[in-house]
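A single protein chain has been omitted; all remaining protein chains appear in their positions.
Here the chain labels run A, B, C, D and E in written order, and each chain numbers its own residues starting at 1.
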Amino acid sequence: MTPLDPIVLFFILGLIAGVLRSELRLPPAIYEGLTVLLLISIGLKGGIELAKQPFAELVGPVLSVMLMGFLLPLVAYPVLRYVGRFKRPDAASIAAHYGSVSVGTFAVAVAYLASQDISFESYMPLMVVILEVPAILVGIILARGISRETRWGKLSHEVLLGKGVVLLVGGMLIGWVAGPEGVEPIAPLFFDLFKAILALFLLEMGLIAASQISSLRRYGLFLVGFGILFPLFSAVVGGWLGLMLGMSTGGIMMLATLAASGSYIAVPAAMRLTVPEANPTLSISVSLGVTFPFNILVGIPLYLQFANLLHGSGG
Amino acid sequence: MTPLDPIVLFFILGLIAGVLRSELRLPPAIYEGLTVLLLISIGLKGGIELAKQPFAELVGPVLSVMLMGFLLPLVAYPVLRYVGRFKRPDAASIAAHYGSVSVGTFAVAVAYLASQDISFESYMPLMVVILEVPAILVGIILARGISRETRWGKLSHEVLLGKGVVLLVGGMLIGWVAGPEGVEPIAPLFFDLFKAILALFLLEMGLIAASQISSLRRYGLFLVGFGILFPLFSAVVGGWLGLMLGMSTGGIMMLATLAASGSYIAVPAAMRLTVPEANPTLSISVSLGVTFPFNILVGIPLYLQFANLLHGSGG
Amino acid sequence: MTPLDPIVLFFILGLIAGVLRSELRLPPAIYEGLTVLLLISIGLKGGIELAKQPFAELVGPVLSVMLMGFLLPLVAYPVLRYVGRFKRPDAASIAAHYGSVSVGTFAVAVAYLASQDISFESYMPLMVVILEVPAILVGIILARGISRETRWGKLSHEVLLGKGVVLLVGGMLIGWVAGPEGVEPIAPLFFDLFKAILALFLLEMGLIAASQISSLRRYGLFLVGFGILFPLFSAVVGGWLGLMLGMSTGGIMMLATLAASGSYIAVPAAMRLTVPEANPTLSISVSLGVTFPFNILVGIPLYLQFANLLHGSGG
Amino acid sequence: MSLDTRKLVTIITESALEHSLVDDFERLGAHGYTITNARGKGHRGVRDADWSTSTNIRVEVVCDATVAEAIVGHFREHYYANYAMILFMCDVEVVRPEKF
Amino acid sequence: MSLDTRKLVTIITESALEHSLVDDFERLGAHGYTITNARGKGHRGVRDADWSTSTNIRVEVVCDATVAEAIVGHFREHYYANYAMILFMCDVEVVRPEKF
Partner (left out) sequence: MSLDTRKLVTIITESALEHSLVDDFERLGAHGYTITNARGKGHRGVRDADWSTSTNIRVEVVCDATVAEAIVGHFREHYYANYAMILFMCDVEVVRPEKF
């Protein structure tokens, strides 16, 4: 995959059409359907691989990635609050977005590594799931302390049983139980069509990202800078963590990508309900309008180079 | 296909997610689209095979299966009315559901036999169509006698030109006219993706089935028992009929499955309009919440064993 | 592809189901999704081929096809106005529909030539795009002269950035940039499923066409005659133009088909907003209810015979 | 601005009834109707869009008082007992009274 | 509970007009609008959701009487003759009158 890979081109097509205010738009049901397919595909593939792996090896990575999910927003928050001069709830909410992950970015990274025949640790989809939760907790606590008002039970139910987690974890379990041969009859949809489905998904993501640009203009340069520089910082943290955990080049790259990506589904929904005084336009426009395009167009190839560097020097 | 076949696993994933009250849900348009694809696929496959068959051979099976469709609800009705103590319209409506068939169950049976390389009589999709009608007639007559008020013309139009019948019959005719080579260019969607589409469909069916469980709790144990035992009885009737008609093992198994399955689309819609005093929650919750999961998880493998037994002893 | 090709059979199934007033209908989101896939597929395929072609060779065809788009409605208008006795805005609007093109018809022609292993000039999808615009301009001017009221800027924005143009042009650019190998990973969806997606699309088109028949009855025989005879005339013009441009048999056939087809998406939308006094039912019912079915069932094979004839005598 | 007054009758009921209601309106003298998809909860429990046999439609008819009365009467007799349905109405000012 | 009164203007028309109406509202001084998809029947025949060129939208604007009058006047002049459209209005009590 080069910058000229068709899936990136579809994203660019969406961006351009959106900027030109084309009436092009995928029906919401189709967009949702594509998301479901991507989540299941990623889960299945991870699950099949996972079957080959002793469970004990997961403990270290899981715990340290979870820790990363707690720490990244804690770094982002003071930058947003004191450099960016955002109000407390806004700074907390944006920070939470960047502690979490974007499944769309992860899917593109999967396709990118596949196109270069680079493998990565099979438990990566699990990391996507694990990173969903801590950032939300940290965001809420940053915004309002450990408040009695927060209905933690309801919240954790909503996050843990959200579409993303259920399909990723469910897909992994199915892949794990059914194994490579078991999954074969359903491979034509979930594996053979993966890249084309990702292309359509990115077309719509380009349109959505473009629609965020007008809000961005209102909130100024700081947010744009943050949306590029903080992911770069996070990628270094993620990559370094991968190296410490003894991961392969592919794994290091993946962890860098996960760290660098910002949520635009689970976290916004959770923040809207728990920290309603945060302005949702701020966080979504930087996550979708800056960081997502940056990662797709520039970040992912960069993180691979970085992983190569690290692994070369480290290994 | 074993209990660990991925399509069954997708159903179980849906069930569990539903029971845990996950917000996961396929968009209704996607669910409808999947149904359309399944119906056309089943029809096409049947039609291609049918072309190889002399028409005269159909007369016997068609007539006897139609008769079965009339008789099964007549057996179910007194059980529901006098053992279950349901009101007359409720007993009639539930009985009608069990005289008819579930295309979803049929599709899983098709996939199950395919995974075991067992063939079955090609006219089976026709039986699905034929079983749609009689049960509805019987249900209405049981509920209110041969009433003048029933607009039979309008009703038969709605049943015979409903989505299910048109797509199954239309698919069969297209498969029959176009033949195996003619259908080849459209095979990648309708045949290669069949199992994956079925898996997605079952994911949603699991969610729907789970949502019926709370209604079930209200209506008690009798309904749960009926939803398991009556299908078992029907399977015996269907299997025995297959044997009498000289069918193969696969055919016997299929007829047992058809008999054992209960409608959850065509019959509920028809009953709602013709027997409105029947409580639709009763019949849908037992058909979808008990019988459908039972057939997918337990029934289908059981009916194959039963068919093996019958065919072994009979042939 | 013969009249018994499955994609034509799906269209006929839709027609029959529609005429019989079946409740069958694809969900609108699915229908839109199918359209998106068809447009991208056609664009991609054209773009891949286009890469092999020197750009200079496009100038002649582009300009002459554009001229054809201006002239065809100018021929249709007096026929409709003075023979058909339609009001000025109605005549202008119908004329505009016939100067433009139907992507659905184009897609069937692509599948038809593919099934016969006949190739055609790769820039054809570009012609589809080019024919969208002139007819709309002519239609507006015929209806109301060069009026100050018409907001030409807004109009051209809407036409040039409509879904059809963006996806066709975008698809062509992606195919052109990515090249045949680049596109390979997304081929399973966009190329392998093309015919099946077209089949589903035509099923819905059949239903839609059938729903136009009742309006047609109201407007009488002239419109039906026009909907068949004018396309035949246009096909001769288009075919002859292809011959003059030195095209292959496939190219001549394609240009005849484009000329013969009538718009049912872009033009109706543009006319509704710019010539609101035109009755939209008139133009849509003849374009969708007469010309589209005629072209699918009769026209396309006819235009190929005609192209063979022309090319034989001309070459 | 001088406007006439008509009745706006709003009905929320099972989508299975759509065809029936449309026929009824025609027969009872309404000149038009508008339908949107809806979900909700009432005495017959939750009815949401997830499972097609249990969704609602929201139907509006603008008409004169006589037709409104006819609709209420007809619906009371034919649907109230067995279907999930609510009906309410209010006065609205209309611009082209001849349309209703 | 002391509430102010405003006009609720409801328009049911062809979805092709959505962009135009939105522009109009801005220009005529409305502070907001709400749109839902709809289907229906009126003098210009059945308009249902199946075929996108013939679906309806249902538009609501809460505004003061002056703006309501401006909307009615503008629509009467620009849309009534050539588009499928009905418009009706009624008084509603609103909680934050400064919003409308």
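Some observations on this one:
Criterion: a residue touches a chain if its C-beta (ideal position, glycine included) is under 8 Å from a C-beta of that chain, and two chains touch if they have at least 3 such contacts.
Predicted, not measured: the structure shown is a model, and the values here were computed from it.
Of the chains displayed, those contacted by the omitted chain across the entire assembly are A, D, E. Summarising the interface, chain A meets the missing chain with residues 25, 28, 32, 207-208, 211, 265, 268-269, 272-273, 276-277, 280-281, 284.
Residues of chain D in touch with the missing chain: 10, 12, 36-43, 56, 58, 69, 72-73, 76, 80, 86-90. On the side of chain E, touch with the chain left out of the figure occurs at residues 1, 3, 6, 8, 22, 31-37, 60, 62, 90-96, 99-100.
What we mean here is this: only the chains that are shown with their structure count from here on.
Under half of the residue numbers at the chain B-chain C interface are used by both copies of the sequence. Taking each chain's centre as the mean of its C-alpha atoms, the one that lies farthest from the centre of chain E is B. A separation of 35 Å divides the Cα centre of chain C from that of chain E.
Residue positions of chain B with contacts to 2 or more other chains are 25, 27-30, 32, 188. Counting partner chains per residue, chain D shows two or more touched chains at no residue at all. Chain pairs recorded as touching, per the definition above, are A-B, A-C, B-C, B-D, C-E, D-E.
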